[in-house]
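Every protein chain of the complex appears in place save one, which is left out.
Chain lettering (A and B) follows the sequence in which the chains are written, and residue indices restart at 1 in each chain.
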Amino acid sequence: MNLMEYKYKDMIHRCFRCGYCKFPTDWSDITNCPPYARFRLESYSTGGRLWLIRAWLNGELEWSPNLANIVYSCVGCKNCVEKCPHSFNDDVVNMIIAAKTAMVDEGKIPKAVGEFLTNVQLHGNPYGMAAKRREDWMEGLNLEPYKGQEFLFYVGCEGSYDTRAQGAARATAKLLQQAGVSFGVLGSQEISDGNEVEMMGEDALLEDLAKKNIKMFTELGVKKIITLSPHSYNVFKNRYPDFGGEFQIYHHSQILANLLKKGLIKAPEQADARITFHDPCFLGRWNEEYSAPRKVLAAIPGAAFAEMGRNKKGALCCGGGAGNFYTDFLGGSEDSPARIRAREADEAKANILAVACPNCLTMLEDAVKVEGLEDKIKVRDISEILTA
Amino acid sequence: MSSIHQELVNIVGEDYASNRREELFTYSKDLGTSQPLWPEYVVAPKTTDELQAVVRLANETKTPIVPLGGGMTLAGLALPQQGGVIIDLKRMDKILEVNEQGRYMVVEAGISHGKITSYLKKNHPNLMHSEPGAPPAATVGGNLAIHGQGDLAHPYGFNTDMVNGLEVVLPTGDIARFGSCAVGSGWYTMHPLPDIGLFLGWNGATGIITKVSLKLYPCKKFRENNMFVVENEEFVPDVLFEISHLGMAEDLIATSSEIPPMMNRLHYISIINTGDSEEELEFKRHMTFDVQLAKYIRNGVGGIVSLYDERSRPQVSKSADWKKGGGFEYVGAIVPVSFYPECYRRGSEISGRHFIPYTVLGRVIGSCHSMMFSWSYAFNRADDATVKHARDALHETDELVMELNGTIWKPAIFGQKLMLERMDPGALRLMKEVKKILDPNGIMNPGNWEVD
Partner (left out) sequence: MYELKFDPDLCMACDTQDCLVKCQHMDIDQEAARTEILKLAGGEDSFVLRDCVTCYACEEYCPNGNHPFYLIVKMQEELGMFPLPDPLVKSGVQVGIPFRGEPVIDEMEGTALNMGVFSPLLGRVAGSKLFEGLPIISHDSRKMFHYFCQLMYLHYGKTSVINERLDGIIQTLAAHGAKEIVHFHDECYGTYTSYAPAFGIEVPFKSIHLFEFLYNRLLELKDEIRPLGYKVVYQRPCSSRLSSDKHPFVAKIFDLISVEYMDREYKDENAMCCGATILGQKKEGSRVYCAEIQKKNIDDMKKAGGQICVFNCPACMQTLGMPVSKAGIMPLFMSDLCRLAIGEKVG
């Protein structure tokens, strides 16, 4: 691809690299862009990345594995969109995603990205695991397959396969059962939602997955979907309509907040808990849902709640977005965003770091361990706190 | 892998030293109109120890080094004129101490102004520092290296007048401290020791500032922008003089620009008044508009545009994207306030010649002791012809400043030459000696303030 074929050819030069995009809402540090926080070289800032992309597309700079790593280190957290003061701010992250698309089209992508995309394409999940293993998380729960119930509980790849995230899937399912919610699951029929593949620039695969999912949902008569992951929530809600898929989408935090409000589930008392909440990007900045998970946490009798310094629109991403929970471009350093976040939870004197996303759950749990904080801080999905 | 690169990796770790093309490309470009100049290495130390080791390595191998803060000068002052190593100092950004009663804070010099503003707002809401008219990613060290001014310039002067102590890594890699901290007495004053501060305003050509004690000032609860307008530019110096007589405003800026039309050929004077109560604010409004500026209103030649508009800190500027081009650069000059009318008139002529809508601004420094006057030239980064126009306009403006007997602030290399050509021979000789003594191998940001 050259610059003239690039969707944002008339826009990408407008980035001045003024650096607002590095900050959180309250300006407390220049480390709110996850890759910049991790590497602290200008090439890894949003502005640096946009200038590099432009230079690549207009032939000023040749493609290199390092360039691809820099572009793919963007986790799509949308902090830059939030902070860029210019009128094109909405498209800042899109400009990066479009560059990833250009790399996909030319087959010039990092190896880990290639693996991820191939696995999703061949196996319907990034781990390359067998479809039947998707049911592992359900063992002993006595869940019904979806057959016309009110809700489809879409678990997603992480909740299905990742042993840690399975805990959140199980807890959510138990709560729905307790509350008498009419729901079913897809089990081994479930495939990837496509959010990450889009964030990694693989448009065609997103379209393929979306069409397959829409066909399956429609044939099963699905109207309402509860997602475990904000990533699924995002793509179902905002992208599937483009492919003709109109469903009512709920994130599990919204459902749980509602069930608590109606008294259909009850939060157990946790007198010693001091909870902080890490906003998932695809629930927060992408979909502006900041209150539902906080309502859930506020319903826990006896628990104290403390915000981390960076929260809501200004939250620092865990670094797991856009497939980075798998590709791990930001790992391996004390400046890895998840480790910074673990330390921030400690600074907030929290003993529970609550999350509402299976990606954040695994990223932050690992980070807490590496930071040696596992005796002080437990990382828990909000559903797990309610079933404690 | 070159040996210097390996040495740098050994000092700061693999993640923070690069000789890869992508990093070198990124650091070869300034945000303004400067042509790219490529470094050979980029390094981002975390500690003074690491920085010292980098500087020692450079000195031993006679490799040029260029310290970089936020990279916001727009004048290419952190571009490597002779290759070498760019040292990105933004990882050195700790807040080390805040002394509330003594009204100062000690920081590592790579800290961003935004972080300081945020920290003080949260933890010491009655204190503030002078925030430069740059995006909040600008760093303290960078700003001091170019004699920056900020939003407390009217009451307290240049940001470099607000330094209570300094730590510097010398070109040899050694450390020197200045002010009371040099005698182990804390960081509360720069005086009364003999003046050997040779690092402010040098663009890093004599040493790298690593720690700074910044003076802090009272921060009032409410801060509002009161806007006054005149049409005749000749009135501007007197309006500013009248307001500065009160000694009440926190910031005082006159602006005029062709776009939007509302600003065209009119001069807007932004008066930042502050107070801890409505009574305090109303008293200041009263003194400003009903007393000092009443004659302008009465005569119909000056008017109140707006009052009460809340002024937030840090200020967010969208000026970089005028005309959807993603670029601008300006010449700033320190001039007497009385120069405003001429600076405006001549500046708008230069803009006109280069098809750029004129944009000028004058910020009062001290009690009208001087003014930072800026001429901004927008360009479209994707259109070389407009970049050239902006570059030419900047050069013409540098020459204009010289013609008017002004002093160019943070001049680009072109402007530095103009200034050095006119410099008093005694001062010139001393600059040369100082540079030779401190930096015998000429490794420190070479090309900057270089006396032939």
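Throughout what follows, a residue touches a chain if its C-beta (ideal position, glycine included) is under 8 Å from a C-beta of that chain, and two chains touch if they have at least 3 such contacts.
Note that the coordinates shown come from a computational prediction; the quantities given were computed from them, not determined experimentally.
Asks: Which chains here would be touched by the one that got left out?
Replies: Within the full complex, the chain left out of view touches B.
Asks: Which listed residue (B:96, B:193, B:262 or B:427) would be found touching the missing chain in the intact complex?
Replies: Residue touching the chain left out of view: B:262.
Asks: Of the residues B:132, B:275 or B:302, which one touches the chain left out of the display?
Replies: Considering the complete complex, B:302 is the one touching the chain left out.
Asks: Taking the full complex into account, find the residue in B:154, B:285 or B:313 that is in contact with the omitted chain.
Replies: With B:154, B:285 or B:313 as choices, the missing chain is touched by B:285.
Asks: What residue numbers in chain B mark contact with the hidden partner chain?
Replies: That gives, for chain B, the contact residues 229-231, 259-262, 264-266, 282, 285-286, 289-290, 294, 296-308.
We adopt the following convention: only the chains that are shown with their structure count from here on.
Asks: Using the average of all C-alpha atoms in each chain as its centre, how far is it in Å between chain A and chain B?
Replies: 39
Asks: Give the list of chain B residues in touch with chain A in this complex.
Replies: Per the stated touch rule, the residues are 15-16, 18, 20-23, 25-27, 29, 31, 42, 44, 70-72, 88, 90-91, 93, 112, 114-115, 117-119, 122, 135-137, 314, 316-318, 320-321, 324-327, 380-382.
Asks: Touching chain B in the complex: which residues of chain A?
Replies: 13-20, 22-23, 26-30, 38-43, 48, 51-52, 55, 60-62, 64, 66-67, 70, 85-88, 333
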